[in-house]
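Before I ask anything, let me first share the structure, which is written out below as structure tokens.
Missing here is one protein chain; the remaining ones are kept as they sit in the complex.
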Amino acid sequence: MDPEREEKRVDERIRAAYRQPSAADEPARERLIARLASERTPRASGLRGWFAVREYHARPVWVFATLVAVLAVGSWLGARFAGRHAPIAMVPVAGPSDASTLPVTFVLRAPGATRVAVVGDFNNWDASATPMAHSGSGDLWVLNVRLPRGVHLYWFVLDGSEWRPDPSAPLAADGSFGGHNSVVVVNGGSGL
Amino acid sequence: MNRALPLVAVLVLMLAPAARAGDEASDEARLGARLAPDVARQVAVLVQEARAAGLPTDPLVARAFEGASRGADAAGIVGGVRRQAGAQAAARGALGNGSQPDEIVAGASALLAGVPADSLARLRLARPGGSLVIPLVVLCDLVARGVPADAASVAVVTAARAGATDNVLLRIRERIHTGIENGGAPAGTTGEVVRQWLRVTAGHGRHGEGAGGESKRKTP
Partner (left out) sequence: MQDARLGLTDAEVAALARAGDQSARSSLVLRHHASCLRFARHLLGEDADAEDAVQETFVRALAALGRYEERNAFRGWLFQILVHRCRSLAAGRMRRRERFVSDDHALERAAVAGDEASQDAQRTLAVALAGLDLDHREAFLLRVGEEMEYEEMSRLTGVQVSALRMRVKRARDHVRARWPGANDGS
């Protein structure tokens, strides 16, 4: 056999023997992962006084109580400020400015439609809640609303039955109920 | 401080269940007003699980109402909510635990559209410290319009890494749409629009070299 090929062949067999896994590999890896999990990074040092870093010495009762306290406060605060508690009836922009909502204008050109509404996350998908106004020059339908900051999905509904995406808006994923919702992002800058 | 902490812990422990029960009652009331009792109950469980996991809950309620208004049956509504919940959890996993709720919602949409989780992670790397909502919305939109997920991902990540702002990404999205509507192949059009932008940016960014200066950025 050609010496170079022969050398390659032997190398391959050596390599195969070298790479053969051992029964001790996985336990060793698990021990490493456990060790890494027990070692805190410097950024977490704020809690270091309460949690032992390399050797677990803390009294379990107080560690548990502290953990639960931190989690409970966090989730309670999160729930207070993230949730909305009742359906919002949308009305055209009026009244004092509210920092938690921003003005958004929906526009659709729909020649031939007799009524158009916006239906989406922000009105609990109630097609009767936010009718659009027919703009003077014939085909345009307009709605000005105030929406909370965030990502909102919606459709236009024409004459009570035709669901149409907003041609000028980005599309969301196919939302399990047929078709792609339109997306409006309300943030500090201009909404989409 | 050592003596006060157990007291604080006890106080919070007493308050937390009351607050939690308040949220749950509110969920069930909202859901029950629109959905059949059985569906409302199942969806409420998913909402509570999401809340416990620190994931957004409003999109789950919204998904249930969307299903109801679209005439979906009970299984369809619950399935839709469950998919949304799962996608949100996966989005947070890919984007990182510090992600904003809006990023998680936008990321969930991207995953549901077929964008791989790795792309979300890469997007986080491409724009560390900045909001990913618009990049994710743009990415999801491209895929929803027929651009293959990998081509869309490379395009958006590349643009973000090169410093594209939200407004730029939205303009890129519009140009890609126009290109596709004019008959361009989705993947090819996407790549070309981003390359064009990179060339233009490279030209403007190199003072004294003029628009013809060579870009050292890797193109997709």
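Which chain is which? They are A and B, in the order written, and residues in each are numbered from 1.
Everything below uses one rule, namely that a residue touches a chain if its C-beta (ideal position, glycine included) is under 8 Å from a C-beta of that chain, and two chains touch if they have at least 3 such contacts.
Quick caveat: nothing in here was measured; it's all calculated off a predicted structure.
Checked against the full complex, the candidates A:Q20, A:S100 or A:S161 give a single residue touching the omitted chain, namely A:Q20. For subunit B, the residues touching the absent chain in the complete assembly are 93, 96, 116-118, 121-122, 124-125, 128. Residues 1, 6-7, 10-11, 13-25, 28-29, 31-33, 35-37, 39, 41, 43 of subunit A touch the missing chain (whole complex, contact as defined above).
Operating definition for what follows: only the chains that are shown with their structure count from here on.
Distance between subunit A and subunit B, defined via averaged C-alpha coordinates, is recorded as 4 Å. Listing the residues of subunit A that touch subunit B in their complex gives 62, 65-66, 68-69, 72-76, 78-80, 82-87, 119-121, 124-127, 149-151, 153, 163, 170-178, 180-181, 183, 185, 187, 189, 192.
Across the interface of their complex, subunit A is touched by residues 5-6, 8-10, 12-13, 15-16, 19-20, 23, 26, 30, 33-34, 51-52, 54, 56-59, 61-63, 65-70, 72, 76, 79-80, 83-84, 101-102, 105-106, 109-114, 131, 133-134, 137-138, 140-141, 143-145, 166, 170, 173 of subunit B.
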